[in-house]
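Can you read through this structure? Questions will come right after.
Missing here is one protein chain; the remaining ones are kept as they sit in the complex.
Up next, chain A:
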Amino acid sequence: MSMTQPQKATTGELNKLSEDEIALYDRQIRLWGMAAQANMRSAKVLLVNLGSLGTEITKNIVLSGIGHLTILDSHIVTEEDLGSQFFLSKDDVGKSRLDAVGSKIKDLNPKVTLEFDNGVVECKNKEYFSQFDLIIGTELNKTRSTELNKITRSLKTPLYLAASNGLFSYIFVDLIQFDAVDEKIQSMKPTTIGKVSSNREIIDVQTYKAEDDEKIVHEKITTRNYYKSFEDMLQTATLEGKLNKRQLKKVSSLLPLTFTSLVSDIPIETLSQEKLQELVIQVCEKLGLATSNISNEYVEQFQRQTNTEFAPVSAIIGGALSQDVINILGKKQAPLNNFIIFDGITLEMRIFEL
């Protein structure tokens, strides 16, 4: 599915929601409308890995009434999982994750078609991934992420990647190219066509008058979002020219740390602190950040908490990622673009265009 093409007809009889669905989804239809809800119902989504983050994403998109969700996961439940995944109970330790929680997911919303796949992600071919309108990968390492992204790019399928390291977490988005339509009241300065940031460009502005008030002018703005592949982003990302000096100073150590964990060929939890510091400094230089941005406390905690799942962080990242999935499937609100970092200490969550 090419994301620049409009989705299937939004008001055809086939797409009409039943009264049942309208009653169940009442509180969200009032937010995004019937058409968006109907669009969501026709979408097929793949989620790779059902950890803490995967569980949160599953909960959100199943509740919201996505049409079809496939979950691919080959893990066995460990005791440690019990501390971060709410579908699991003690008796599940030793079972496959999907066997343990499948029925609970079904019970969440019987209207959603679910498929559970105990297979291994690296054994799946392009044809397998081509069944889906959108793919979400969680807790994947750099190699898996890069390979999955290569496939989604070749299929022109939108991809979301996310992982967390204790209190710290990120989301990567690749919608390849996506046109978002926004409507707002015209301000003193009318919106003009042209680039608005490194990854976004306004390609069309239509104006119209409000139905009930002739004096108010509305604008319908189409913004084209450009995306990079995961690999490309890791290699070429820089903040130079995107942020001013003051803004650059305020960038948290988390950005270079997260990047370091993604570009390093050796898992960072096995590195000495000195070696890690050294790598972080290199990344800072590439990103155009001063090394004064690095806090030792953060380096230490980031390393200590690497690959640790924490429920409230999963809830926040899972919530943000799911909402963006819902938005692009329902064609509402501008999508994320393209790298988001969350800091669970300061509760800061920045969106970087890299």
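Definition applied: a residue touches a chain if its C-beta (ideal position, glycine included) is under 8 Å from a C-beta of that chain, and two chains touch if they have at least 3 such contacts; residues count from 1.
Convention: contacts and distances are computed from a predicted model.
*Asks:* Consult the UniProt record of the chain that does not appear here and report its protein name from "Ras-related protein Rab7", "AP-3 complex subunit delta", "Ubiquitin-activating enzyme E1-like" or "AP complex subunit sigma".
*Replies:* Per the UniProt record, the undisplayed chain of the complex is "Ubiquitin-activating enzyme E1-like".
*Asks:* Considering the whole complex, which of A:N39, A:T260 or A:Q305 touches the chain not shown?
*Replies:* Final answer for the missing-chain contact: A:Q305.
*Asks:* Pick out which of A:G67, A:G102, A:G166 or A:G288 touches the chain that's been left out of the picture.
*Replies:* Within the whole complex, the residue contacting the unshown chain is A:G166.
*Asks:* Can you work out which residue in A:V181, A:L248 or A:A315 touches the chain that's missing from view?
*Replies:* Candidates A:V181, A:L248 or A:A315; residue touching the omitted chain: A:A315.
*Asks:* Take the complete complex as the reference. Which residues in chain A touch the chain that isn't displayed?
*Replies:* Within chain A, the residues touching the omitted chain are 19, 22-28, 30-31, 34, 56, 59-60, 63-65, 78-80, 82-89, 107-109, 166-167, 184-185, 187, 197, 212, 247, 297, 300-301, 304-305, 308-316, 318-320, 322-323, 326, 333, 336, 340, 342, 344-353.
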